[in-house]
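Excluded from the complex is one protein chain; the other protein chains are retained at their positions.
Labels run A, B, C, D and E following the written order; every chain starts at residue 1.
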Amino acid sequence: MDVTPEITRDNIRNLVNNNQRADGRALDEYREINIETGVIPKAEGSALCKLGGTKVIVGIKPSVGEPFPDTPDVGVLMTNCELLPMADPSFEPGPPSLESIELARVVDRGIRESEMVNLNELCIEEGKHVWILFIDLHVIDNCGNLFDCASLAVNAALKSCKLPKASVVDDEIVYDEEETFDVPLNHNVALSTFVKIGDEMVLDPSLDEERVLSARLSVGITEEGSICSMQKGGDEPITKDDLFAAVKTALNKNDEILANLNFE
Amino acid sequence: MDVTPEITRDNIRNLVNNNQRADGRALDEYREINIETGVIPKAEGSALCKLGGTKVIVGIKPSVGEPFPDTPDVGVLMTNCELLPMADPSFEPGPPSLESIELARVVDRGIRESEMVNLNELCIEEGKHVWILFIDLHVIDNCGNLFDCASLAVNAALKSCKLPKASVVDDEIVYDEEETFDVPLNHNVALSTFVKIGDEMVLDPSLDEERVLSARLSVGITEEGSICSMQKGGDEPITKDDLFAAVKTALNKNDEILANLNFE
Amino acid sequence: MDVTPEITRDNIRNLVNNNQRADGRALDEYREINIETGVIPKAEGSALCKLGGTKVIVGIKPSVGEPFPDTPDVGVLMTNCELLPMADPSFEPGPPSLESIELARVVDRGIRESEMVNLNELCIEEGKHVWILFIDLHVIDNCGNLFDCASLAVNAALKSCKLPKASVVDDEIVYDEEETFDVPLNHNVALSTFVKIGDEMVLDPSLDEERVLSARLSVGITEEGSICSMQKGGDEPITKDDLFAAVKTALNKNDEILANLNFE
Amino acid sequence: MIFISEERKIRADGRAYNELRPIKIEAGVLERADGSAYVEVGGNKILACVYGPKESYMRRFLRPDTGVIKVRYNMAPFSVDTRKRPGPDRRSNEISKITADALCPALMLEGFPRSMVEVSIEVIAAEGGTRCAGVTAAAVALADAGIPMKDIPAGCAAGKMDDEVVLDLSEIEDKNGQADVPLVIMPRTGEITLLQADGNLTDEEFEEAIELAIEGCMQVSEVQKEALKTCYSQE
Amino acid sequence: MIFISEERKIRADGRAYNELRPIKIEAGVLERADGSAYVEVGGNKILACVYGPKESYMRRFLRPDTGVIKVRYNMAPFSVDTRKRPGPDRRSNEISKITADALCPALMLEGFPRSMVEVSIEVIAAEGGTRCAGVTAAAVALADAGIPMKDIPAGCAAGKMDDEVVLDLSEIEDKNGQADVPLVIMPRTGEITLLQADGNLTDEEFEEAIELAIEGCMQVSEVQKEALKTCYSQE
Partner (left out) sequence: MIFISEERKIRADGRAYNELRPIKIEAGVLERADGSAYVEVGGNKILACVYGPKESYMRRFLRPDTGVIKVRYNMAPFSVDTRKRPGPDRRSNEISKITADALCPALMLEGFPRSMVEVSIEVIAAEGGTRCAGVTAAAVALADAGIPMKDIPAGCAAGKMDDEVVLDLSEIEDKNGQADVPLVIMPRTGEITLLQADGNLTDEEFEEAIELAIEGCMQVSEVQKEALKTCYSQE
């Protein structure tokens, strides 16, 4: 377990009490975001997202398979996340940790419940063949706020993802590699994560700020301003006022974050 | 490992030497048995069996699948047992312990080798489609003698289990949820478990009696009085006389135990 | 970890410096090899190979299955190795150790990359049905140089393996148990393993010699004298001269080793 | 349309928009556990039990300054329509983690350094909203075990269905619903210890859902207290 | 009808009702192990080996007052008609456990506190009755390792086939049989250390099966002793 010296802890709290942060940001200010797509030659969709020093690579590999029996006419998303040992000395190889599972599930729900992807268009033949997108997150450098960085990386990779036209001929799948189409997206979604330090909800926490966290709150908002996912973490409570204030900040900042996805 | 103080150990031995037990029972006397069926709304068969303070829940979920290649015309039973951490402070979560495996296998053999279930009637189409019954045992409170309690709970759950009529139309399975049928049972089976304390074979051991056990013997007997399964446990031997005496007691007690399954 | 006393270590080094070994062999001399085939009644191919005190049993079980999509017209070899706890006090039960994986992979590559087996003849119907050979290595006594002993045992088991004629009738596999055929082998392959002790490359190391090893080198050579596989192990380097000298010795010794496979 | 009758704003199962499903809580239902509880909410049947505070072989979770809580949420294979494979999956691991976070603020474990309180939640029958009902059951089991607590956390979800914000979605309502917002609070202070949201909600709907869920939690809290009283009076 | 000729009560493989399959035991067959044995019974081929008493990394199994025994029964993938996946399964785990219980009463490990005797049983070829043959082999391997023993346990099963109680069912007899009763005894006292039963037996048949199996164990015991004598005399 990372132990942050008491002096750093106090220092961060005192700064926040005075509306300041160690890296000079405002309490509701994001670090620099930098997104690059198409970074993995063998992945149909891919992105590298840097949020300050935090770095996440996402690769998307499609394959054609059977739909789930209860949803025969829609495609399938499979989200998997690896907190690589290189990203943080506290990340260990082996079966996914609770942190890794929570990250994958929060990102996955953000895509799924917001209906970001139009899964109907990923159906090739109802009940028989649909596109399955394997979305693999590789966290390679953890300098704080993996949730928002991972969420942006996934959104960018989906936006860049091109699938071959597939059709069914004589009950076999035929691919037309020449003619590709974009993964159909209904909208983009940004996740805004806060930590509670003292009485303040602080946006986009750095690693040190995360380490002093008592409570964490992530708010997912679509580009239309709809609240589509939320996750509280940490072993301290938050108040209703904390919650509503954070939602307001997230709504205000949403367009600014999503602007980073305006690439071609 | 539970450690029973030497004083309790001596106490139990002395009592048994004088034909007595801590809870006032005779050496060949069962604790109160209480069976409730239909306790799980989403399970096609279910039962909660209480044997004194010991409690086991069994749920049965059927599904249609392929038969084993070497037995193409009979249904399949899959017995699984979980010793839940809530049942006993020594039960740990994780892969099934040796105790849990032994319990599941002794119960499973008791059903299978006694031919309790008429598996031929669970065949829908030979070689292609048969009923598979998943029998899941949930041990929730361990106050001794899990073997007999689990065995009764499984028998009761099977007796209460109703399957939809299934037929094959155009190579697809069609279910008639309106018309159900009982799982066909050839007979009921009771398991009688003894522990050897001093020179006596003591029936239906309590938790404390189990803890001083040097040898355990379980005897499965059908309602027709046929000996259908047996399992010796514990790291001390028993004599042939111990064995024959226990079998005699079990035969005498069998109808009394099975009477608890006379529900409609 | 086995710890070899410093005195043994020095002793072995001094001997080798004087061109001697504890068991009287020359530096490039093999221990006695003894191969028995057909030792497992239920395996279609089997062999027990003894190399000095080292003993490896190999059993081959065939089954018919689907080919890999990228090689639709060839059969499949699946090599698995278990370092049984009985073979060495340092072998533990559980998931395969790194040593076990390396052994299985070196043996497997030796067969595969040398094209020892004519896999084309193991195809029954292109893209649909091919023979899959499960080659299971059981290491039962480790007195040094498992690589070479395992490699010989696999080669012998393959040579003794007989498959029933299989044909496709109405899309089902039909076996003709009366008419069997040999697994088609292109050639035999011997693996020669050296350890570097002092400045010498010592062939067929005993257990004590292995324990003082700083570098290990295995060279696989076909009966035609083609170098088909190689694996360096150990955490010390070897020189180019060591390498070329070992290859020369291995080439010289190859016929002698392969003569042990001349059984009917 | 299907679930809410237009005129009377009554749901398919007869409930008003702000009405809980039938709820039943019983404390002290198991013999071996240090504390236990049984909760029924609609078709959910949930057992929770507590062992501890005690030493633990899971040393790396222990802390020198306080006791810690460890939660295992599990669904029985027969609790759902299609049999679930036994053992933990990603969903249950996540729920175990957020349940521990939901209970932790209510516990006073400073007096038990290097010890662990083990909570086990077993879903015997599932019918929507098991994570909130699981926290509710675990909180009662902790009290039954005599663990020192500031408050007894209570859980309940609000949701959105046919464009209406309603309380405590049943399984069938959730499947056809537009959003689900599980919430756990500490009733004395109203502080939030668990919060998730899935679906699509406007800013206003979200605030409405939170207010409604808090009301629901307060009602659940009353049933919890009643169960503990009944249990103590029997002893 | 198929297996027992009516007039002469001779089985399909030519054996009388109370006759063992051909049995061969060899002690001291491996170089590295502290003790080892090889057993053939009918088509079964079984290796057993022993390491110890020694320290063990499995600390939680160790005891301060005595040594303990740990058994691993394993079937080779190629030992059966259809290849078995490598590694332990539920059946082999159960047999490992009851094998340890079957051997334990014969061992005198009081002089080796905090140590473990590790027994490994490897079924190379299986043809019915491997658990009894495994105990038989392990007992010889323990003696070969010089572990202090009160007695050398010997195992043999009785069974029921065509309504007759017979000794030592072969694989094909077991498949068509009506009951199987594996038994292990300590020959000096006749005490039973392993007992299972599967099938359907009347009270009388059961007693007959036990008596017959005990006779079989006594015969196996003679072969065990012979093997150990041969081994010692070679040393």
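Heads up, the rule we're going with is that contacts are C-beta pairs under 8 Å (C-beta built on N, C-alpha and C of every residue); 3 or more make two chains touch, one makes a residue touch a chain.
Since the model is a prediction, treat every value here as computed from it, not as a measurement.
Undergrad: Looking at the whole complex, which visible chains does the left-out chain touch?
TA: Computed over the complete complex, the missing chain touches A, C.
Undergrad: Touch as defined at the start, partner being the missing chain; which of C:33, C:107 or C:228 qualifies?
TA: Final answer for the missing-chain contact: C:228.
Undergrad: Taking the entire complex into account, which one of C:102, C:121 or C:200 touches the absent chain?
TA: Checking the options C:102, C:121 or C:200, the one contacting the hidden chain is C:102.
Undergrad: Considering the complete complex, identify which of A:28, A:82 or A:148 is in touch with the unshown chain.
TA: Reading the full complex, the residue touching the unseen chain is A:82.
Undergrad: For chain A, which residues reach the chain that was dropped from this view?
TA: Looking at chain A, the ones touching the missing chain are residues 39-43, 46, 53, 55, 57, 59-61, 63, 80, 82, 84-89, 93, 134, 136, 138, 140-143.
Undergrad: Name every residue on chain C in touch with the hidden partner chain.
TA: 96, 98, 101-102, 104-105, 109, 113-115, 217, 222, 225-240, 243-244, 247, 251
Basically, only the chains that are shown with their structure count from here on.
Undergrad: Tell me, which chains sit next to both chain B and chain E?
TA: Both-contact set = empty.
Undergrad: Going only between touching chains, how few steps reach chain C from chain B?
TA: 2
Undergrad: Determine the chain that sits nearest the middle of the structure, using the mean of its CA atoms as its centre.
TA: So the chain sitting closest to the middle is B.
Undergrad: How many Å are there between the centre of chain A and the centre of chain D, using C-alpha atoms for each centre?
TA: Result: the chain centres lie 27 Å from each other.
Undergrad: Centroid from C-alpha atoms only, then distance chain A to chain E, rounded to Å. What do you get?
TA: 58
Undergrad: Would you pick out the residues of chain E that each touch at least 2 other chains?
TA: Chain E, residues with two or more chain partners: not present.
Undergrad: Which chain B residues touch at least two other chains?
TA: Counting only residues that touch two or more other chains, chain B contributes none.
Undergrad: What topology does the chain touch graph have (line, ring, star, complete, other)?
TA: Graph shape here is a line: each chain touches the next, no loop.
Undergrad: What pairs of chains are touching here?
TA: Chain-chain contacts present: A-D, B-D, B-E, C-E.
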